[in-house]
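Missing here is one protein chain; the remaining ones are kept as they sit in the complex.
For reference, chains read A and B in written order, and residue numbers begin at 1 within each chain.
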Amino acid sequence: MSTLVLLFDLLGTFVFALSGGTLAVRHRLDFFGVLVLSCAAAVSGGIARDVLIGAQPPTALADWRYLATAMLAGVLTFYRHQSIEHMRNPVQVFDAAGLALFAVLGTGKALAFGLSPFAATLLGMITGIGGGIARDLLVARTPVVLQAELYAVAALVGGSVVATAHVAGLPQSPAMVIGALVCFGLRFMAIRHGWHLPAATPPDDQR
Amino acid sequence: MSTLVLLFDLLGTFVFALSGGTLAVRHRLDFFGVLVLSCAAAVSGGIARDVLIGAQPPTALADWRYLATAMLAGVLTFYRHQSIEHMRNPVQVFDAAGLALFAVLGTGKALAFGLSPFAATLLGMITGIGGGIARDLLVARTPVVLQAELYAVAALVGGSVVATAHVAGLPQSPAMVIGALVCFGLRFMAIRHGWHLPAATPPDDQR
Partner (left out) sequence: MSTLVLLFDLLGTFVFALSGGTLAVRHRLDFFGVLVLSCAAAVSGGIARDVLIGAQPPTALADWRYLATAMLAGVLTFYRHQSIEHMRNPVQVFDAAGLALFAVLGTGKALAFGLSPFAATLLGMITGIGGGIARDLLVARTPVVLQAELYAVAALVGGSVVATAHVAGLPQSPAMVIGALVCFGLRFMAIRHGWHLPAATPPDDQR
């Protein structure tokens, strides 16, 4: 199982890094800026989780494979920007897969560190959405996760499957698979069918 | 005393969350975005403090009552936005109370973790102003605390009362009450009478 988890973790890292690299290219950052945004998008969520549960140094810094994967994605984005823009829809699907995986893995790691199911679910969500927030803040725009359709909610639902199984004493591996599938499914349907939460409608003159 | 502290802590959490929710509604974020900004404004300061003193996991994540309180405020803001805008002045007063309480409680917790009075006062300030900074960064604007009248300075003064009493060996509870009243008084007078620090005046062409 552990090798499989690592493999999926690196896959999630890769696709999140693509999203960061693409944004950097659009903002005309230089080669280093593209690498930084790729890495920030890929590892910020996991680093935030590890700092918050006291698991220092964070895995994403201690294990070189995470940043190497993120940088590979950054280099690809820099030199093959056109091709990646063309497969935007596949990237969104991979991104949903990355979100699902990071959410359940993050929840599992927090549970293993003794956090309550409530806190662990939150940390799973932070693992999943942290990268996108860091990526957007670095180019000074409001994080899209705050505006997108069912993004963080899907992460919460996926993580809560893992946390609930933990409370019920059920085995963790199948719970993670189910949680990831539920999260991925929710996010995928939200993209496909434009599902979204109601938006607040302030009077026009107040902003 | 401990129950009273928790009660005031949750009250401070609630009013800070109102400020985050109101900003989110003005930026037309969706329901989830309103909840996130409410939570960010309410708990970021305490989380930063706990990470900086090595008290992981942060209380605001480990104890569900903090986020439940912040989310309640967020839901209220989403569905009752008009009413909350109308009581803006009461909110400012509650916000000053929250600042005062977070500053003295933050200083006290840092002292309890063995930090120096100097560092503890700083951590009290970070506890008090961190939420507002996170809230403003998430919508990509310069934090108002950097521009507002005597906001962080009031937190520093309140925290230094607690730290000074600690150095002098005086009992902590009355020092916290006095520190909170001094901080609240300073902030309240600054709002009321427009007290502010001198602003720098750069030549117009340099920005």
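Rule of thumb we're sticking to: a contact is a pair of C-beta atoms (placed from the backbone, for glycine too) under 8 Å apart; a residue touches a chain by one contact, two chains touch by 3 or more.
Since this is a predicted model, take the numbers as computed values, not measurements.
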Options A:36, A:73, A:150 or A:186, residue touching the unrepresented chain: A:36
Option from B:17, B:137, B:161 or B:191 whose C-beta touches the chain left out: B:137
Interface with the undisplayed chain - residues on chain A: 24-34, 36-37, 47, 51, 54, 56-58, 61-62, 64, 67, 78, 81, 85, 137-140
Interface with the undisplayed chain - residues on chain B: 51-54, 113, 115-116, 118-119, 122-123, 133, 137, 140-143, 146-147, 151-153, 196-202, 206-207
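The rule we apply is simple: only the chains that are shown with their structure count from here on.
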Whole-Å separation of chain centres (CA-atom averages), chain A against chain B: 29
